[in-house]
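Shown here: the complex without one of its protein chains, the others still in place.
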Amino acid sequence: MIVRLPVRYRLAPVAVVAALVVVLPQFFPSAYYYRVGALVFILALAAVGLNLLMGFAGQVSLGHAGFVGIGAYAVAVGPTHLGLPPWLSIVAGAVLSVCVAGAVGRPILRLKGHYLAVATLGFGLLIAIVLTNESAWTGGPDGMSVSRLTLFGWRVSGSVTWYWVAAATLLIGMVLAFNLIDSPTGRALRAIHDSDVAARVLGVDVAYKKLAIFVVSAVYASVAGSYLALFNGHVTPDIAGFLRSVELVAMVVLGGMGSIVGSFVGAAVLVVLPQTFTALHDYEHVALGLAIMAFMIFVRQGIVPAVVRWRTT
Amino acid sequence: MKLLRSVAVAATSIFVAILITAPLAWAQVKIGAVLSVTGPASFLGDPEKKTLEMYVAAINAKGGVNGQKVQLVIYDDGGDANNARTFATRLIEEDKIVAMVGGTTTGSTLAMIPAFEEAQIPFISLAGAIQIIQPVRKWVFKTPHTDTMACEKIFADIKRRNLSKVALISGSGGFDKSMEAECVKVAPKAGITIVHQENYGPRDTDMTPQLTNIKSKADVQAVINPGFGQGPAIVTRNYRQLGITQPLYQSHGVASKQFIELAGPAAEGVRLPAAALLVADKLPNNDPQKPVAEAYKKTYEQGTGQPVSTFGGHAYDGLMILVESAKRAGSWDKSKVRDEIEKTKGFVGTGGIVNMSPTDHLGLDLSAFRMLEIKKGDWTLVPEGSS
Partner (left out) sequence: MAEFLQFFFSGLTVGSVYALVALGFTLIYNASDVINFAQGEFVMLGGMVTVFLALAGIPLPLAALMAVMAAVAVGLALHRLAIEPARGAGVVNLIIITIGASIFLRGIAQLVFDKRFHSLPPLFGADPIRIGGAAILPQSLVVLAGAAIIVLLLWFFIDRTLTGKAVIATAANRLAARLVGIDTRRIVGLSFAVSAAIGAVAGILITPLTLTSYDVGTLLALKGFAAAMLGGIGSAPGAVLGGLILGMLEAFSAGYLSSAYKDAVAFVVILCVLFALPQGLLGSAKIERV
């Protein structure tokens, strides 16, 4: 499952993505393409984080959009109700996500398989319910507007600007992820993926490592959520919904579990596909359902690992 | 290097996929719509889509507007405001629309407003909440009555019955929560006290615990249920199941014959504020809305085989206000069309008679709402002589 590369090629995939980021806009006919690109990068960031959890630690989470929601509402609530500047709200959201993930992670990660799935699902729903019901703070189901991000007097707005900001953040996120994988922690993580019991026998503190990676992946999701909210200028509780969680999981699996670049590819496919399928009008959902099933059946190890295997044989 | 090449292959194919989506250019004028055709608000979005499609086809059959055929570009946001925002950018940047009708939910509309304000494109929303037009935004209009008006209309009727203590039971959707909040806000002004509030979740199947709590509050004199879809039908059934005798008010969200079908005999005696459209055939002959309402009802029911709902009516009003404004402007110049929309006076729509102004981008007053009561499985007009 896991793509292993010699150390000197380790960051090659990041370089490829970076090159793509720079070259693609040459072909963009309008700002709409920048918007789609920015969405791909932001969701890819969340997917990379989730991939660390799913692909390397072998733990599934059907509630990761909960952390996206925490990050998104941090940049909405922070400036509006608490007077925090937006950039500090991103940090505050990440810190809050660390606390929440640390608190719920330990008991939740003791569960296995489908029980872990239902527990994370329940956790995600809880966040969405709170966001929907606390109207005084969150604006309820219709959501609330988000003030613009200003960095050192520079107003970050517009699809083109966000394209570059999101791309830069994604690249940093990918480099950090690669470093984490090759660290001793990363090796311990892969051991967990193969077998809990075996890892424990080898002296890996399984519970702690799992928790650590859960927290890291929550931070990725939270930052992605903050970006999404700042980019859109408006946030609704849908952002933390079950469908969003499923979408993130699908991105990871589609791109290839354990492949960092795969998460980028998975995000790209799942953001672009629905935009493409609008041409099918009423058959949009039929096509989307079929495409998801077909991918999972025929490219079950994920797009990037499949391509790698195909190139090497 | 192999990985490098494969990533390049993947990226190219994605890029090609994006290119394919770029629609062909037509020598027509384009009107955009982002509707919740699927998802939790499809109950509203579906009739809106059908209405727009039917009437744009009819307009084109008669030669279009200002000598140009109208092309309608509809995207389905699935009820998710984030999708709506992306489609708004797509309509502006890719499709190059000249005007926008739609935004089924308040959340989607609020998410899209910044995009259209920035692009300076007239935007007529089909969503309910008052925040859309208050404060007034230069390019944003809407056609449905606000939830505030629905509350005021219901409160007026409750006062007429010499009652004042009210309980609210509402769902957790945007429509429900927004109307709940507005009712709480305007209650003191109307001399109404909200004595109890209950909620239910999406797709809940039994609301008897909430209604039991309302029933046990001795001072409740009437109950209001803001919401749409299947929730209000179940609330109404449960209301009778528990034998609660206080008057029950539904919102304009259930204004479709379907509500009566779903709630069955339990719907007897339920009152609600609604547009004249529902009672087109029962309006007096001198009512100016009668011909418009009857014509739309006939077109919609024959075209779709489904009973008419006021949501489709809002889409009709929005499209017609836009088209008439464009005709008056004599062109599809965005700025001129916007100015003409704002000058709309005496437009007779399915939702009421619209008189817009620079300070009022809705243009409806309380008279646009009729108070209806369900009797023998049909709507009847409640006489409002004393108000």
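Observations
Read from first to last, the chains carry the letters A and B; within each, the first residue is number 1.
As a convention for this text, a residue touches a chain if its C-beta (ideal position, glycine included) is under 8 Å from a C-beta of that chain, and two chains touch if they have at least 3 such contacts.
Quick caveat: nothing in here was measured; it's all calculated off a predicted structure.
Check A:Leu84, A:Val98, A:Leu126 or A:Ala207 against the missing chain and you find that the one touching it is A:Leu126. Checked against the hidden chain, the listed residues A:Val60, A:Val204 or A:Ala268 yield one contact partner: A:Val60. Of the options B:Ser216, B:Asn285 or B:Gln302, the residue whose C-beta touches the omitted chain is B:Ser216. The chain not displayed touches chain A at residues 54, 60, 107-108, 110-115, 117-119, 121-123, 125-126, 129-130, 133, 195-198, 201, 242, 246, 249-250, 253, 257, 282-293, 296-297, 300.
In the full complex, chain B contacts the hidden chain through residues 37-39, 42-43, 46, 172, 198-206, 208-210, 212-213, 216, 229-230, 233-234, 237, 241-243, 258, 261-262, 264-266, 306.
We adopt the following convention: only the chains that are shown with their structure count from here on.
Across the complex, chain A meets chain B through its residues 3, 5, 9, 12-13, 16-17, 20, 24, 27, 29-33, 35-36, 39, 132-133, 135, 140-143, 145, 159, 228, 232-236, 238-239, 241, 243, 261, 265, 268-269, 272-276, 278-279, 281, 284-285, 303-304, 307-308, 310-312. Residues of chain B touching chain A in their complex: 2-11, 14-15, 17-18, 20-23, 38, 74-76, 79-83, 85-86, 89-90, 92-94, 105-107, 110-111, 114, 129, 131, 172-174, 176-178, 181, 199.
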